[in-house]
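A single structure is presented below for examination.
One chain of protein is taken out of this complex; the other chains stay put.
For subunit A:
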Amino acid sequence: MIRKIELSSLPDDILMHILDKLELLSDAVRTCVLSKRWSHLLGLHSGIVLDISRYLPEVHSIGCTLQELVRANLLVVEATKRILSHESRHTIMNLSIRFCLRDESIDIVRSVGKAMENREVLAAEVIMEQGLLYLLQIWIQPEALILLASKMQKLQIIRLRCIHEECDLTWTMFFLEAASLLKELHVQVSCF
C-alpha cells in the first residue's frame, strides 16, 4: 500500500525543483500563493527570466502603440523589483531580463545591482531593446551602469544583445573591465 503524500508536504528542495521546471516565472508566482509555506520559495528561484514581449499584444509587434509598450515595460520593471526584492542568498543560475530602454527601467538596473550585492549570479543576460518602435532611442543612464559595474565582479557569463553598433565596443570594454571572473561574453550588435 502506498502512503498518501500530498504536494504541500514535500520538502522545500523538491518543491523548488518543481518550480524551477516552470518556464515562466509568473507560473511560479501564481503557485506560491497556494500555501504560506511556499511564499518564501520565490526568493530561492534559480532562474529569473522576464521578457517584455510576453506583455505585448503580439510578440515583436512593430505595430504596438507607445502606450502598450510603456505598459508592458512597467510590468517588467515591477516584476523585476518584486522578484529580486525577496530576501535570499541563493545563487541565481540564470538572470535574463528583456526590457525597453526608458527612464523607469533604471529600477531594473537598481534591483539587479542590489541582488548582485547579496546573491551570487552565475549568468546574466541583459537584453535592452532600443525601442520596439524606433521611438525610444534612450540610452541607459551612465550612473546606473557604474552602479551595476561595482557588483559584477563575480559574474561568469554575460550575453549582450541588441547593442547599438556605435556603442558595442564601449559596452564590451565596460563589461570586460567590470566582470573580472568572466568566462564567456556574447555580444550581438543591433538587431534592427
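Definition applied: a contact is a pair of C-beta atoms (placed from the backbone, for glycine too) under 8 Å apart; a residue touches a chain by one contact, two chains touch by 3 or more; residues count from 1.
Keep in mind that, in the parts below, contacts and distances are computed from a predicted model.
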item	value
Per UniProt record, name of the chain withheld from view ["SKP1-like protein", "Exosome complex component RRP4", "E3 ubiquitin ligase complex SCF subunit sconC" or "Protein CBG26928"]	"SKP1-like protein"
Options A:14, A:66 or A:176, residue touching the unrepresented chain	A:14
Residue, one of A:22, A:122 or A:182, that touches the chain absent here	A:22
Of A:34, A:66 or A:176, the one touching the omitted chain in the full complex	A:34
Option touching the unshown chain, where A:79, A:124 or A:179 are the choices	A:79
Positions on subunit A contacted by the hidden chain, ascending	1-11, 13-14, 17-27, 29-31, 33-34, 54-55, 75-76, 78-79, 82
